[in-house]
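Missing here is one protein chain; the remaining ones are kept as they sit in the complex.
Each chain gets a letter, A and B, in the order it is written, and its residues are counted from 1.
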Amino acid sequence: MSNTQELMKIQDLSVEYKTRLGQVSAVDHVSFDIYKGEILGLVGESGCGKSTMGKALMRMIQPPGKITNGQIIFDGKDIMTYDQNQMRSFRGNKVSMIFQDPMTSLNPVQRVDEHVIEAIQVHEPKTKTDAALGRAEILIQKLGIQKRRMNSYPHQLSGGMRQRVMVGLGLVLNANLIIADEATTSLDVIVEAKLADQLRDVREEFGVSLLVITHNIALVAELSDRVAVMYAGHIVEIGDVEPIFDDPLHPYTKGLLDSIPTIKLNEKEELYKMPGEPPNLTHPPSGCRFHPRCPFAMPICSNQEPTLKEISPGRLVKCWLFSEHAEKADTNTEVSS
Amino acid sequence: MSSSLRRFLITRLLLTIPMVLILVTMIFFVMRVLPGDPIRSQLGPRVSEEQADALRERLGLNRPLYIQYFDFLWDMVTLDFGNALTQGERPIKDELSERLPATIELTIPAITLTAVVGILSGAFAAKNRKKPVDYGIRLLSIVVYSIPIFFMGLIFQIVFSVRIPILPLSGRMDTLLLTKFESITNFYVLDAILNRNWPAFWSALTHLVMPSITLGLALSGVFVRLTRVNMIEMLQSDFITAGRARGIPERRLVYKHALRNTFIPILTMLGLQFAILLAGAVLTETTFSWPGVGRYLVDRIQLRDYTAVQATIGVFALFVALISLLMDVLYAFIDPRIRY
Partner (left out) sequence: MEKTKLNNDMTSSAEEVPEWLLDLDKVGFVRRLFLARKWYGGDWWFVAISAVLLIFIIIVGIFPQWFAPYDPRVEVGPSLLAPGETPPSFLLITPLDSGDIRMVDIADKTNNIGFIVGSAASQAMRETVDALNESAPEGVRYQPRQKRYETLDEGLQSLANGEIDGFIVSPEELGESLQNYTSLQVANTLREEGEKGFVFGTNQIGQDVLSRIIWGTRIALIVGLSSAVVSFLIGVPLGLISGFAGGPFDRVLTLLMDSLYSFPGLILAIAIAAVLGAGIGNIIVSIAVLYIPTYYRIVRGQTLSVKKELYVEAARSLGTSWKDILIKYIFPNVIPSVVIIFSVNVGDAILTEAGLSFLGFGLPPDTPDWGIDLARGQDYVRRAWWLITYPGLMVTLVTLSFSMLGESLSEILNPRLTER
């Protein structure tokens, strides 16, 4: 089922925030690909830079933040070279985004149909209002929202419905990639499951790719084809969902998976608690950023940063445990950073 | 009109009553309970005690306080305040109904100017937050805010009617025209149009320019700051980010989406500004010899005409309450969250 045609290629992407206490590298030299028609889950603790990453893919980092390095290649073109206008037509047309809080991500004084018509007419100024409305209605009904809801204001809709409207706003322009940033987090469990189903249907029907950013690892397991695990601004492990869940390689992924409470958990087993705190990114730990919390830390881990290395086809891990000869690295000084 | 809107309006109307009541009580308290004898100060020390008592008797000031209080409340309800003590004992009601239009004629262009200048430059500053133009607009707005209204008015007078005499110095209309002028509504600009009296229209209009610009500009300082702060908050909200992610142009996001949402807090502010506007009107009217309610109040206080003062301040209170009610109604029509 997995398609390996690249839709978006992220290379060496870095995002930094200037804060009063210093420079924060929220995303640090990250590279990965998003394939056509796949659902990629991006998981990590809060503050690990996953939301920043989502925004960076649309070049929506606001000052004091800045994309300081890297390329984002979409359809063979590096969008980092786009100017304001190209960027604007890229957003919405090619890539769209759904946000965490459905209560606030729609303009409270605009009706649903006004939202949709605006989105269409901004990108296709020649479209007549009627035609735009027709298109919107068909789409909205596909998403399971009644036609009469088109005249509603956001506050009259439920949270789930609003998120579906947001999805619709992404689809109405035929975007190839939808980034869902914690899109299900604020919904209750049943609505969340429904929306997850719907997102999968949307993928089947429209063939879009989805980047699902979440801290909810269970959702990723249920929804996505591939998963990328992020820690302190780095992607530490990436690969197909099943292998990773069956056999996590990176100690952080292990810890993350062990800390999910399950009903199957019996009385003797205790929930795993990862020691330590996520690092302060103004002064990140040297070497591997996970080493202070890692149960398998070696001397080299605190000195040199491992690279994201392909272990098996499509499975990459950034850890000295799986890199060649960690001990030998004392003499090997040419590890790229 | 949906039923919830009606309920909102009725609740709001009912809330206005205690507010007016509190204000009226406060005025009564200030005028009557604080030390100071209005009759003595009106008549001066040379008048005998009998004469003072006679006046007290006539005005009902010798009755118990609570009766006087309810009397005053009744006056507020009927809007009939009896006769002024000074200046031929004209009924206060007549005087006020003549002067209130003058004040309103002054404040309408002023508040319009305030809103336009304030909202536009506030939104522009918010859009360019932390850039030089933002600091420039903010500095300018603080400067404007810090200039006393009457000082601004006097400077305008010096520049535009003394140095470069293009605008009249003070008053509502040339005295020559005024003698032949027939007033219907007491809104002179409107009256001149109704009478097709074009020289009078021009005169009324030119007389209005300086006072209303002074008042409007002086208030715009606060307004720029308030709009800016609200816009900044609005621009950080999720739906703006979401709109940006949909590729909606920045200009449209700022001036349509964010600004339209900012109108709601702005309206509330405009309601509160009206109080400041009225205070400003007192100073502006004094500076430009504008025969409005504010000027009347100042005159009567100087003449120690306590009946007229109490009535005028009461009318101010009613006016404030009315405006705040009006703003809330407008508010309900702008914000769909209240309408349904």
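Please note the rule applied: contacts are C-beta pairs under 8 Å (C-beta built on N, C-alpha and C of every residue); 3 or more make two chains touch, one makes a residue touch a chain.
Note that the structure is a prediction, hence the values are computed from the model and not measured.
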{"item": "Residue of B:W74, B:Y135 or B:W198 in touch with the missing chain, whole complex considered", "value": "B:Y135"}
{"item": "Selected residue (touches chain absent from view) among B:P265, B:P291 or B:P336", "value": "B:P265"}
{"item": "Hidden-chain contact residue, picked from the options B:L79, B:L100, B:I147 or B:I334", "value": "B:I147"}
{"item": "Hidden partner chain, residues of chain B it touches", "value": "18-19, 22-23, 26-27, 30-31, 34-36, 130, 132, 134-135, 138-139, 142-143, 145-151, 154-155, 157-158, 162, 169, 222, 225-226, 229-230, 232-233, 265, 268-269, 272, 275-280, 282-283, 286-287, 294, 297-298, 301-302, 309, 313, 316-317, 320-321, 324"}
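In this text, only the chains that are shown with their structure count from here on.
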{"item": "Approximate Å spacing (C-alpha centroids) for the pair chain A, chain B", "value": "54"}
{"item": "List of chain B residues in touch with chain A within their complex", "value": "130, 237-239, 241-249, 252, 257, 260-261, 334-337, 340"}
{"item": "Of chain A, residues touching chain B in the complex", "value": "58, 60, 63, 88-93, 96-97, 99-101, 104-110, 118-119, 122-123, 153, 155-156, 166, 169-170, 173"}
